[in-house]
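Below is a slice of the complex: some chains, not all, each in place.
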Amino acid sequence: MGSGIVSEFSVPLIDHHCHGVVPVELSADRFEDLISESFAPAPLRTSHWDKPIGLAIRRWCAPVLDLSAFCSGDEYVTRRAELGAEEVNRRFLSGAGLEMLVVDSGNRPDELCSVEAMGEIAGVPSREVVRIESVAEAIVGRGGVSAKDYAQSVERALEDSIHDRVVGLKSIIAYRCTLDIDYTRPSSFEVFDAAGNWLAEVERSGKTRVTDAVLERHLLWTAVEIAKGKGFPIQLHIGIGDPDIQLNKVDPSHLSPFFRAVEPWKVNFTLLHCYPFHRNAGLMAENFPHVYFDVGFVLNWAGPSYARIIEEAMEIAPFTKQLYSSDAFGLAELYYLGALRFRTGLRRVLDHWISEDECKTSEAERIMGLIARDNARRIYPSRVD
Amino acid sequence: MGSGIVSEFSVPLIDHHCHGVVPVELSADRFEDLISESFAPAPLRTSHWDKPIGLAIRRWCAPVLDLSAFCSGDEYVTRRAELGAEEVNRRFLSGAGLEMLVVDSGNRPDELCSVEAMGEIAGVPSREVVRIESVAEAIVGRGGVSAKDYAQSVERALEDSIHDRVVGLKSIIAYRCTLDIDYTRPSSFEVFDAAGNWLAEVERSGKTRVTDAVLERHLLWTAVEIAKGKGFPIQLHIGIGDPDIQLNKVDPSHLSPFFRAVEPWKVNFTLLHCYPFHRNAGLMAENFPHVYFDVGFVLNWAGPSYARIIEEAMEIAPFTKQLYSSDAFGLAELYYLGALRFRTGLRRVLDHWISEDECKTSEAERIMGLIARDNARRIYPSRVD
């Protein structure tokens, strides 16, 4: 390691929030879908490639597939198909420099590799995070649940979901009823009532999406009980998302009353993504001993602008309260690119601090280690392989 | 053009949102008014010149009037009067490097040059955007409208306002009832009822300012119908404004339910200004195929700090969804300075990307072209001169 320079590539990362990759070849359209948060194709005469994340994939991922940097999107997708999904996924995941993958198994699992498969592709241990909404929806989707036994069924199903690999729980309450809600624990009667309404709606519509705030609060507080017993953190989606998100109601500070109320439970919470509220997330991490955060997802999507996001994330929060995630979904590229952006970006911040005489190298290495891996090691339970 | 450097001055700009210039000489006080968003004079012993935009005008506009850079505000205003409004307006507008002006004709038109005159001064085609609130206020101000025929009168007046030059509609709903409203299309009865209240208030007060959310929603949905028929985009004021704005209620994400509801209409929306919510605007542009944005206005007002705003605007959004505007009002300086800031700022971002090996020159030129002109060409109808 050169003096005064953080040797960023030496720390293997714990990617504490990601999803599976698509195990099959991708058409040009399907690839474009996966680099868009929109539910629609790009406007006529434009392409989803034409944005920061598209540029970044053409620049940094193309060479991994033996293409020249800045090849066209068409060339990229053609070469990707030629190599085959297995080889592509292996190249990117093994190139990401990971120590462990912590995979959210609850979003469109039918299209993606399993948690186990992800570990095999990456050649590192993989762990699972259970999405609490998916558990409730599976229970209700399976049928045979009445409003009266809903609460108990869901509680049991959540407990039953904790297999050996599971190291945490996750809620997407932000998507379902926003974060701008009352967070008190609902009474049995409230849950009974809300479950009745939901079950009737499922009956009518055939769809099993839980969106009711009472049911979300019941899930969340049930998750708190389980997490307390197991020593799990609970992950919370914050900020940036697809068109379903109501951005002005997913600021993490909406959670303050909940974090105050839940403090005695001694359960840790990890705020995911957070952009454009990452400064607020940093303040929450400073204020509450049980709150952590990352700027996952954005490091990929901000393309060439990744470094500024990390700079802002590093403004106020304790170094002990930040984590790394890629929030990669579907595309193996995003594990690789997310890891590259994180390493380069955090190194850049710390090297800048060193060059300004604000930090010294050994300290910077330690900070890099904390955020890359050590904080995650501390708050996630270690479980045998 | 040197290799690896974007030759920013070669692209003529479409300024897709601006107002007219004042066609007469300006007193020192009137000039100060025009570089302030406040409704009041500067505090005693201070001057509106003493802010970033004032510094920028003294630095970059003074030489255009044959003054030395950083001359005093007094010298500036004296020289301006000496040259005369016509010459001053000609110098700045012809120096801005424009391809087309798209002028909002609805704000204090009595004080400003017409859309036609603006084109003549700048020596380029000019087009018009109709401010829907101004149309409704003119109808009501003229008298003879009853609550019963309000809806139809306004709808007809909006249709009648679409002259040959008109290429879009604009709403300042953000100023009138904030963006924090229900966006469902109001029923005839609701409009009748709200119109009755408004007409009674106009009767009482003699003022014709429309602020009622029901009437705003009626205008907005009427605009959607017209825009659909004509292939027009609809411009929406977002964020930064004068003391009438309620900043915490003009985040563009308040519009999410509206954008979801209006998606089938296939009408494009352009979010104007957006600061300090420009990151949120970028996310909206990523999420919704029919949403575009600019960081107009701020590039002028941020003085020496213009580049950071562009950097942030370039973080997430597709390159195909950003536009250029000056939001110049009254002062010809602001067409010139806005264009200068945009060109220099976007060039700086792109040159930085090139220097970091995140972009290549041809790509950067193309991105510059998209935002400077090509995106506007794509979403505004071309109309004969």
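The chains carry the letters A and B, assigned in the order they are written, with residues numbered from 1 in each.
One rule holds in what follows: a residue touches a chain if its C-beta (ideal position, glycine included) is under 8 Å from a C-beta of that chain, and two chains touch if they have at least 3 such contacts.
Being a predicted model, the structure only gives us computed values, none of them experimental.
Participant: Whole complex: how many copies, 2 being shown?
Facilitator: This complex, considered in full, is made up of 3 identical copies.
Simple rule for what comes next: only the chains that are shown with their structure count from here on.
Participant: Between chain A and chain B, what is the gap in Å from one C-alpha centre to the other?
Facilitator: Distance between chain centres, rounded to whole Å: 37 Å.
Participant: How about chain A: which of its residues touch chain B in the complex?
Facilitator: Listed in rising order, the residues of chain A that touch chain B are 36-38, 40-43, 45-48, 50-52, 55-56, 59, 69-70, 240, 242-243, 245-248, 275-276, 298, 301-305, 308-309.
Participant: Mind pulling up the chain B residues that touch chain A in the complex?
Facilitator: Within the complex, chain B touches chain A at residues 251, 253-254, 256-257, 259-260, 263, 279-280, 283-284, 286-290, 311-312, 314-320, 352-353, 356-360, 363, 370, 378.
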